[in-house]
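Here's the structure we're looking at; comments come further down.
Of the protein chains in this complex, all but one are displayed in their positions.
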Amino acid sequence: MNEVPVTHILFVSTALFFIGMYGLFTRRNLITMLMSIELMLNSVNINFVAFNKYLYPQKLDGIFFTIFIITIAAAEAAVAIAIIINLYRSHHSIDVEDTTEMKY
Amino acid sequence: MNYSSYIALIPLLPLAGFVLLGIFGRKYFNQASGIIGTGLLLISAILSVYTAYQYFFIDGKVGDTYQTITAFKFTWLTFSENVSIDMGIILDPISVMMLVVVTFVSLMVHIFSLGYMKGEERFATYFAFLGLFTFSMLGLVISSNLFQIYMFWELVGVSSYLLIGYYFNKPSAVAASKKAFIVTRFADLGFLIGILILAFYGESLDFKTIIANLSSQQSTQFAAITSASFVGISAITWGLTLVFMGGAGKSAMFPLHIWLPDAMEGPTPVSALIHAATMVVAGVFLVARLFPLFVINESALSVVRIIGVVSALFAAIIACTQTDIKRVLAYSTMSQIGYMMFALGVSGTGGEEGLGYSASMFHLFTHAFFKSLLFLGAGAVIHLVHSNDMKDMGGLRKLMPITHISFLIACLAISGVPPFAGFFSKEEILLAAYNSSMTVYAIALLTSGLTAFYMFRLYFSIFWNKTQNAESLEHNAHGEGTFSMKLPLILLAAATVLVGFIPFGTFVSSDGKALESHFHLMFSITPVAIGLAGIFLAMWMYKTENNKPQQVSTALGGLYKAAYGKFYIDEVYSFITKKIIFNFIGRPAAWIDKNIVDGMVNGTAAGTAKISSLIKGIQSGKVQNYALYFFAGIISLAIVFIYLWKQ
Partner (left out) sequence: MTASQIIFYLISAFILSMGILSVTTRKIFRSAIWLLFSLIGVASLYFWMDVQFIAAVQIVVYVGGIVVLIIFSIFLTQQSGKEMAKAPLARTIAGALAVFFGFAFSYMLIYQYGFKPAEQPFDTNVARIGNAMLNVELGGYSLPFEVVSILLLAAMVGCIVIALKIKPEEK
């Protein structure tokens, strides 16, 4: 396991994070924005587990963080879907460009 | 003698009348407001006479000099340890005399107005304004402090404005009140600058202190003020001349006289009070107040003299041609005030030298009575005929006997016929002029001849001239007027007859000591003869209806036209203000104000609005843009904290 240096794993997680961020900036659909957020959360999970395994193998903190992040991501995804459905009812569209009521 | 207990009441009672009638009069009292105003003023008049009695006969004198008594003093505003504005009341011969004059004439005007203004809708407002004016004038004459007199000066101007513009529905009245206020205000600019000069060098604003500081040749202030000079004229001459400019404006001296004829738009009792007997003599009063300073400064005194004499002659010439009876009386007032001014101008101080001072004050005293009588009589005539013009009058002597007799008495007085009051005061003035300068004496003599002529022209045109007019008027006239209109005429006529016999010099003189006035028979013959000549000339031309006036006016040609057009002074002023001041000063100033000053403020606002409309685009409502800005912020913070901010 220690043949792969930790920076390589961190490369993967960083790349995944920024891929998710690109999707967040560029996608016009609310649901695809949610998917990009899930990608970002996953990259953070990978980070935590990698640090736990390579730097502090005797503790379990990273794993627990990951468990809780997964839990909370699930709750957040559920609430986000509920909001999207509510928004769809009023706007009849889930294009994020149509939700500009907070414009000046 | 403790004067302060009741002296303050004398001006405050009319002020209370103003406040009471101004606030509540129209709604609650209306017709009773005349009685209230008159009653308050009656009390004031009685108090003034009592004060005069106390001052002149009981305890005003110490040794043989009348003292200046400070009855009341209250420090209001202190600028430095020397200069402060104190509100105070001083009593000296001229102020006590003016108290009596102002309250008595005001009382007569109040009583006359009860009948004259009856039925007016704004009856209470009229009496309120009269109360305000009386308060201001009384405050002016008992002021102890240059600044206080300036305050009351302006108050008098405001009251005059309110009263001239009383019939505010008439555009001519509104224009006249504005003209009066603006011309006197312009003169007051000079007055204020003069006050500042005198206060600065005299190191005080108080009359007593300023006179003491600046009149004694040894004082440091005197040295300072005579050595400082501007454009070659010493500071004291500037100060006194500018103060006189204020006085000249208020007293309608040439060339600031243009407002007085127009001020006749106000109700006639107002003209009697303000523009004959009291306000217009404020300028003379001011020069008399500062007389110890004027008398040591020959240049300022000569200005007073020259302006006085020019005004007297100028106004007398114009008065010979006017047909509006009130305007004739207005120019007559200007002429008589010119007399008072040059009498002060030829006066010295002390003993026989100071005759001019006593004569001027005596003429002020007698003039108040006969001029207000003339105006009130004219008011009664106007009330009957409903017109101001001489052409609509004539043959009224049988219709209004009391007015006729009192008007005749006043005309005789003003023409200097003995034994009426005007003879004594004019004789003293002419004597003072004769002692001082022959040119002044000659002009004064000519003017008194003209005075007699135009006054009797007026008298004959109103009461004689047309005989058929009397019958036609009798059918639709309503009589001479109520008792309240006749009573003041009778009282003032009695005063005109009696007042001449008061030995005025023993009470009012330039240095406080009694001045014995002698009756110079040989000297008096010339003026009386010239006066009688004027009267007979007027009788010859105007007693019966004929065309001699037209013949004379065509014979005089251009001179007559110029005099009838009031020597075109109004046109000159109009030209200066409209073409020169408006175009070269007014328009550029307005342009600067509208474009530059307002433009800067508006430009700031417009610039802010433009910047904000550029910035507001950031709040687009699009979440992803916000996310981008968010990320950019995080990255820049990270760069700053990791690389740039070296701990």
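In this document, chain identifiers A and B correspond to the written order of the chains, with residue numbering beginning at 1 in each.
Here is the rule we use: a contact is a pair of C-beta atoms (placed from the backbone, for glycine too) under 8 Å apart; a residue touches a chain by one contact, two chains touch by 3 or more.
Note that the structure is a prediction, hence the values are computed from the model and not measured.
Colleague: Identify the visible chains that the left-out chain touches across the whole complex.
Modeller: A, B
Colleague: Touching residues of chain A against the unshown chain: what are they?
Modeller: 1-12, 14-16, 18-23, 25-29, 31-32, 34-36, 38-39, 42, 45-46, 49-50, 52-58, 60, 63-64, 66-68, 70-79, 81-86, 88-89, 94-95
Colleague: Go through chain B and note every residue touching the omitted chain.
Modeller: Chain B touches the missing chain through residues 624-625, 628, 631-632, 635, 638-639, 642.
Here is the rule we use: only the chains that are shown with their structure count from here on.
Colleague: Could you list, by residue number, the parts of chain B that touch chain A in their complex?
Modeller: Spelled out, the residues of chain B in touch with chain A are 616-617, 619-624, 627-628, 631.
Colleague: Within the complex, which stretch of chain A touches chain B?
Modeller: Listed in rising order, the residues of chain A that touch chain B are 21, 24-26, 33, 96-97, 99-104.
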